Each structure stands twice: as structure tokens, then as C-alpha cells.
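In this view, the complex is presented without one of its protein chains, the others remaining in place.
As written, the chains take the letters A, B and C, and residue 1 is the first residue of each chain.
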Amino acid sequence: MIVAMMEKATEEEIQMVVARMVEIGFNVHRTTGARQTVLAGVGQPASFDVQDFQIMAGVADAHRITSPYKLAGRGFAPQGTQIKFTNGVTVGGKEVVVMAGPCSVESREQIFTAAKQVVAGGAKFLRGGAFKPRSSPYSFQGMGLDGLRLLREVGDATGLLIVSEVMEISQIELMLPYVDCLQVGARNMQNFNLLRELGQARKPVLLKRGIAATIEELLLSAEYILSGGNYDVMLCERGIRTFETYTRNTMDISAIPVLKHLTHLPVLGDPSHGTGRRDMVPAMARASVAAGCDGLLMEVHPNPDKAVSDGAQSLFPQQFEQLMKELRIIATAVDRTLS
Amino acid sequence: MIVAMMEKATEEEIQMVVARMVEIGFNVHRTTGARQTVLAGVGQPASFDVQDFQIMAGVADAHRITSPYKLAGRGFAPQGTQIKFTNGVTVGGKEVVVMAGPCSVESREQIFTAAKQVVAGGAKFLRGGAFKPRSSPYSFQGMGLDGLRLLREVGDATGLLIVSEVMEISQIELMLPYVDCLQVGARNMQNFNLLRELGQARKPVLLKRGIAATIEELLLSAEYILSGGNYDVMLCERGIRTFETYTRNTMDISAIPVLKHLTHLPVLGDPSHGTGRRDMVPAMARASVAAGCDGLLMEVHPNPDKAVSDGAQSLFPQQFEQLMKELRIIATAVDRTLS
Amino acid sequence: MIVAMMEKATEEEIQMVVARMVEIGFNVHRTTGARQTVLAGVGQPASFDVQDFQIMAGVADAHRITSPYKLAGRGFAPQGTQIKFTNGVTVGGKEVVVMAGPCSVESREQIFTAAKQVVAGGAKFLRGGAFKPRSSPYSFQGMGLDGLRLLREVGDATGLLIVSEVMEISQIELMLPYVDCLQVGARNMQNFNLLRELGQARKPVLLKRGIAATIEELLLSAEYILSGGNYDVMLCERGIRTFETYTRNTMDISAIPVLKHLTHLPVLGDPSHGTGRRDMVPAMARASVAAGCDGLLMEVHPNPDKAVSDGAQSLFPQQFEQLMKELRIIATAVDRTLS
Partner (left out) sequence: MIVAMMEKATEEEIQMVVARMVEIGFNVHRTTGARQTVLAGVGQPASFDVQDFQIMAGVADAHRITSPYKLAGRGFAPQGTQIKFTNGVTVGGKEVVVMAGPCSVESREQIFTAAKQVVAGGAKFLRGGAFKPRSSPYSFQGMGLDGLRLLREVGDATGLLIVSEVMEISQIELMLPYVDCLQVGARNMQNFNLLRELGQARKPVLLKRGIAATIEELLLSAEYILSGGNYDVMLCERGIRTFETYTRNTMDISAIPVLKHLTHLPVLGDPSHGTGRRDMVPAMARASVAAGCDGLLMEVHPNPDKAVSDGAQSLFPQQFEQLMKELRIIATAVDRTLS
């Protein structure tokens, strides 16, 4: 941590800051300039709040100089993490991996049709919600266990890996037999108890960025899972909340190269939630691949107009197929493959 | 719902929109202008997604015309909800009620000292966390059940009501014997399973606004609790995330009068989380009361410099006492009292 | 405009709204539902403020149903506007056009070297500032007229078209002989007097989106220029301000497909200002082309480490050359060319 004192700070104020830095475990190096004193805290206190220093008397500003995450940082695994799945699919390698399917599992027929369509297009994972977080208490809330069973069945039948959202601790045990990857939704990105439990799970986790989460906060949330011993974590950009309302969220495409720079974990893009509008999904899927993502998560529905949830952002199967062709070309421009 | 068609929409496109509106339960009134057709959907379909219509061919725009919450709307209880507590304190009446105390329960001595200080200043509730959501896995996570026991003990000793945060469903049962009010933190505002369970609880709930939640989303989250049969819900503005970083969050003071206009539920302000800086808390506490809040939630610690969490935003006891004097004057300007 | 009345609105309140709608020039169609009355205003009043209605007694909500821009709307030129320049270059056609060069003109040698480098890479325009808007009064403010002369000279020598920023009305006349395209910076997007004057100019205008401007506001600003009779306007996404601070701005890539949907004007992306970091520029340039932009505006400097302004976001010439190769591949995926 660096603490810059005000130009008019008294020696007493400086000493109080030094004392507090030492107290929490820093070695302090002092630079006394003609106009201003700067204190550099070196070392790694277990945990501290930089704001405690920002409000001390005589302090002009205080900054962290080490990132508060360790295991998630690029330096921990400079070559990048590759997550290998049972059927040979790897996320974080040279291949851009596509996960596609409906927002919710609605029926046996719907999910089998969807699976056939996405596998034909080239997807490696089937996505589909069994438990649905809905902002209105009067909306459809998911098929639950029956949905999970259908997902497993169709996964086994088609060879698709299954990814589905876990909404609370009690669902983890329940879901593990049925899914290949547990997804944490944007609203749960800072549900720390859930993250801690997932650190104990022995299945990969797909962690979505919260709509108001900074990139640093996303990495701190990943750190919760990693610090529990589960190293198979994928991150996913899915749109942040801004003042622009034409799209449901503003997909922060730049988070993709930034995350690739800051962390060794694989990074996905979700253009369906990132835009909320089917007509904008292909452009943003292409942009994600062009920006260097390791995979995509997209909503595709056999009949979007009849979808019980998120129909407006679900692609028609033909759109998905056309999009996959475009993505294959773009992948070559960034030295990647897409099957 | 209103759907405005594009000027060049074809009759076929118009008919497809009409058909879909009818299908989900609307009666449709059509206005054909010289340049543009407008379709008004009248009635109350159980649940629908306005974005499904925004992306239909020929549609220029689609808007809801009824708010998606019903029980939380002002019209449901135009005179305003008053929540009466066992010791005679009422939130939502003429009195502005102050809830104060440390971020976390740290020890018997700390919480008893804090309680004595806040009751002396005029607080009616003691706040204090037993379970703490922390963005870093390496930070203090709360005293748990021991903290709850201390809270109950000090509440009984001082006559202060107890409010403390519930972080997940499994804690509800555990907390009920110890607290007078269950607080839902900003990060859980859209933890819908938790909200649903709280709808079954027979204790009042203090629901904080998420840092990226719109006012409408806050009211929809309240609706989850109300629709379960628990009508004793208080809302709390505690800062939203914006581009400004000088303060930890930007406290949206205007949300106070807006909420008073839109809902019958009591509205509190939390200037501690709203600013993150002790030196800004008094100004924002005063602003909250001046803007018409029904109560305040504030962090006060016997020794903020030694606080295990949120010390930077905790008031010194003397600051709290001085602030309460100022608030009493402001309360009279808005025809309220503050004891 | 649509006005939805509250469920409890009185007939008198409804009549007051109707009267005001008629007064400003609407024909009013009334839909009386079992629970709620809806008023549809049909026609085109010259100008009105929807908020005047939102605050009337008994009104639940009021929405515009026609966009407030006319000439900028897609419907005005459904096939898309193509801007043809003297040397045969067209913006808005099949070719993705690249504009590149240093932030500021610094010297004869610098701008000639830069021009040679960007023309070698495949750029069609040279960008370079002669007048610089700087947030600090103590920063370099540009070479002014001398810079313009150098731009014209190097443009004539290399065949590159010249684009440079105009900061105020008095500079328009001065700049016209030297540039092929006048750029309006993000901070001037709502300098309406300047826009109006540019509507009288007979040179194309490149209008950048303000950092807090909605897409609708960008189109309204374009409308100012178009309504003056200058139809050669290009729009440019260059990053908006959000809570994320890792990048200087958050480049809203989705604005590219949204603008292509809403307007006939060509749409550019500026990944240099969009990210503020050289290491993120290539990813965002690729993403822009993948998302369907008609051109790119990028900062390239012969020696970024010595640049007097914006060095951190300027590409090295070799980076630019490599990037152009990648962009050529991506262009084919979206059925475009890039020379």
C-alpha cells in the first residue's frame, strides 16, 4: 500500500499513519519530498481496508499496490489454465468452445430438439436452466429436478456436456450427478457462501460477472472458489449495467482481453444476456471471438416465440448455424479453432 | 402494454403482433393513425416479457403500462404502512427511527459499549452483523451464533430492538429467536429464494437496494416478500454504483422521495454504506432526513480505528451524538419527530 | 405519445391530460379498460416534452412512440448512406475504411513518418489533431494552423484523406481548406451551435459519441447537422463512462450493430479512445469489425513513448501492420473488404 500525505500534513499525523501501517503488518518505507511525504507499505498483511487510511488525518490518498487476489492472478499460472472435460473437450486451449441451448428446460421434446440443433451447429455444451432466478415472483421458476434429469439424458444421448445454473448451496449436491459444469449466475457472483461451497465441489464452475461488478471483484469471487481447492473455474462476461437502455445490458467486450491479461482462467462471452436482443446476438458473438474469448454461451431455442423465458434473446436454430460459420472464419484471424 | 408499430409496418406484421398479444391474455385496442399504428393491450396477463414484442418484425417500440409489482405499489395501502414493534416503536409513522451500531459484533464488551452509546444518542434499534458477506475470502467472516446471542442479550438489557443481516435461507430459523428484524443485504436483493422464504417469516424485513438495482427492481424484490404474506417490509437506500469513485458508492438520495411516491412501505437511508467515508456520513444522514426518510441505518463503533470491518465508515460515538442533535432540527422542517 | 393513467385516476384528471395533448397538436384515442385508461396521441407535434405529462396528476406513465429524430432514422435512407471522397474512397460501402495516425501533429518529421507507416498498413485516412481539447490547462494544446498545413501537405503527398478535430465555430472556416473531413469530439457532441454551423459546411463530418450520451442522443446530434443540409455524417463509438475503471472508458461495441439498425449513416469504431490502453486496442479493433462497423479510427504513432499526448493508447507501427492483417480476415466473415 502507498499512502500519500497532504502537503500540509504534520509530523504527528505522519507518525500515526506509520504506526497503523506497522500495526497491520507492513514494513514502511518513507520518502520525504520537498513538498510531500509518501509512505510505502511493503509486505502482505492478511487483510486490510485501504479506506481506513484514506480517511486518516493528513492523508491525501491511499492506494493498494498488490491485487487482493492471488490464486486467480495471471502470475499463478502464466501459461493459462485448461479445463479438460470427460469427453475430451478442453476449455482454455486453442479451440473456442461453444455452449448453446435454451434459457430453460421446458419439456423433453423441447430439450431434445434443441440439443440436436446445437450439436449440428458445432456446440460442445448444452446449456439449459432447471432452476430459474426470476425478478418477478409471478414468472415461471423452472422444472427443477425433472429438468436436470432431462438434461443428463439428452447429454448422454448426444455427447453434449451439460452446464446449468446453481442458485443456492442446497442445490449443489442435487445437481452434481446431472451436470458437467455448475454455472453461477450474475446475481450470485457475490453470494460468498455459495462460492465457498463450490470451492469444495469436484466439478468445474462457470462464474458469470455481476451486472455491477468490476473486473477486480469478479476475480475476487473466483478467488473464493479457487481458495477452496477447486481450480476449474471459467469466467464469463455477460453485460454490465450502464446508462444506455437500448440493449438490456452493455456487453463489456473489453473485459475479455483485460481478463486474459489479468488471469490464467478461461474467459467466455455471453452475447445473449449481454444484449437481450436476438438481432444483436450474432454481432456480439463475433466480437467476442474477435476479442479473444475462449468460448461462448448462447441461447438457442427451437421456437423462440414460444419460449417460456428469454425468448427475445434466443437465436433461431438457422441463425445459430449461420453464425457458427462466421465464427469459424474469425477464429482463424486470432489463431484459434472452432469446430 | 403499448406496442407502437413502425411507420412502414405491413398489415401482416400488425396482425402477428395482435395475435401474440391476444394469445398471452390481452384485449387489444388498435389506433390507426395517418402514419403509424398503435396497439394498446388492456388486461392483466399473469406474466410476460415486453422484450418479446420489442424485437418482433415491424415493431418500433413496446412499453409496459402497468407496473409489474402490485402489493408494493402505493395504491395498495395509500395511507402508508406502519410497522409496529414489540416495545412500541413504529417505523413508518411520524417518528424518524434511528438504527445504529457497529458493522460486526466483535465481542461482548464491544457490543455492550456500542449499545450504551447509541441508546444515549437516541437510537431505537441496535444494528450489528453476526454473519458477514466479505468480498475477499481472507477477511473476517463474523461471529455467527455467538454474535446473535450477544445481540439478544444486549437488546434485552438496553431495550434496543435488534436488526441483523441474514445471508441465506438456512440462517433464517437460526436467527429468528435473536433478532427483531431481519436485514437483507444489497448483494442478496435479488436472491429470490431467500426472499420467498422471508415471505413466510413472521418478523419484519429490512430490504436493502442492490448497488445496481433500479427502484423498480427493488420494489419487485419487496413484492416477493409481500406475496408470501409478510407485509412488514422496510426498504433502504444505501448507495448505487456509478462512475464516481471518490465515495465508495453514490447515495441516491432522490430514491427516498421517489420510493415514498411509488410505495406504501417505509423507506430508510444508510449513509454509512452510501458513502463509505465517516467524514461524509453526517452530511448524508442529514440529507436523508431532509429528503423525507422514515429512518436511518448507521454504523457507530466505540473505537472505529480498531473495528474489524468497515471502520472507515463508522462514526465515533461523539459524532453520532452531535449528528442526532442536528437531525432533530431537520426533522421539524419536514413535520417529523426524532427522539 | 402514449399516456397510461393510474388505476384510480379521476375522470377530471383524464380530461386534463386529453386537453393538454390536444393543445400541443395530438389527436387523442382513448382506451378505457376495466382497470385503467390509456390515451394514445397520434400525429406529430413540432416539439414536446414527455416529462410534462409524466408529472400530471393521475398519470402512471407517459412514453414517446416516435423517435425524435427523422432525417437520421434508418427509414429516411433504408439502403444506407455512402459518403464518397474525392480520391474514390467511400465510407459506408462494402469496404471497411481505416483512419489512422497520431493523436496530435507534433512536427513535420513526425507526421510524415506516421503517414508513410499508416498508408503502408492500408489506411485510407490520416488522423491527427491540430487543436487539442485537454482536461488540464497545463497540457499541450496543439500546433494549430501550422499543424493543419502539415496535414494538407502530407495528405497531398501520400494520397491519404485528412480528418482532424474542430473544437469551435471559429475554427470551421479555418480548417476547411486543409481537411477532407471535420471531426467533432466526444466533448462537443452536444455543442449544438457548433453542430448547426457544421450543417452549413460542405465537407463530411465525423461525429463522435459523448462518453455519457445515449444512442438516441447521438442520433439527435446527427440530426442537427443533417437538418442544416449536410447529409455526409459518420458516427463513431469511442467508449462510454461506466463504473469499470480498468479501461479508461468502456467501449460499447453493441452500439455498432444497434446504430446500423437505427440509422442509415456510416458507423465507425475508435478502439484507441475506447480503451485508452495500447495493449487492448487490437482486440477491440477486431471486435468492431466483427460487429459490423464501416470503419475504424485508430491512433498510431512512430514512437508512442515520445508522443506528446495519448501515447499510452497509440499503436506501434508494427502492431498496426499486424492488426491490419487480422482485420482483413475478419472482414471476410462479415462479407466486407478491407484493403
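Just so we're on the same page, contacts are C-beta pairs under 8 Å (C-beta built on N, C-alpha and C of every residue); 3 or more make two chains touch, one makes a residue touch a chain.
Small disclaimer: the values here were computed from a predicted structure and weren't measured.
Checked against the hidden chain, the listed residues B:81, B:227 or B:275 yield one contact partner: B:275. Remark: the omitted chain is touched by one listed residue; of C:190, C:303 or C:332 this is C:190. For the options A:18, A:60 or A:172, the residue in contact with the chain missing from this view is A:60.
Residues 20, 46-47, 49, 51-52, 54-55, 68, 133-140, 167-170, 187-188, 190-196, 210-212, 217, 220-221, 223-224, 227, 241, 248, 276-279, 305, 309-313 of subunit C touch the missing chain (whole complex, contact as defined above). Contact residues of subunit B toward the unshown chain are 212, 214-216, 240, 242-247, 250-258, 261, 274-275, 279-280, 283-284, 286-292, 326-327, 329-330, 332-334.
In the full complex, subunit A makes contact with the omitted chain through residues 2, 4, 6-8, 27, 29, 31, 33-36, 38, 40, 42-44, 60-61, 63, 65-67, 75, 241-243, 245.
Heads up, the rule we're going with is that only the chains that are shown with their structure count from here on.
In terms of their C-alpha centroids, the spacing between subunit B and subunit C amounts to 38 Å. We define each chain's centre as the mean of its Cα atoms; on that basis subunit A and subunit C are separated by 31 Å. One inter-chain figure worth recording: subunit A and subunit B are separated by 27 Å, centre to centre, where each centre is the mean of the chain's CA atoms. Those residues of subunit C in touch with two or more other chains are numbered 242-243, 245.
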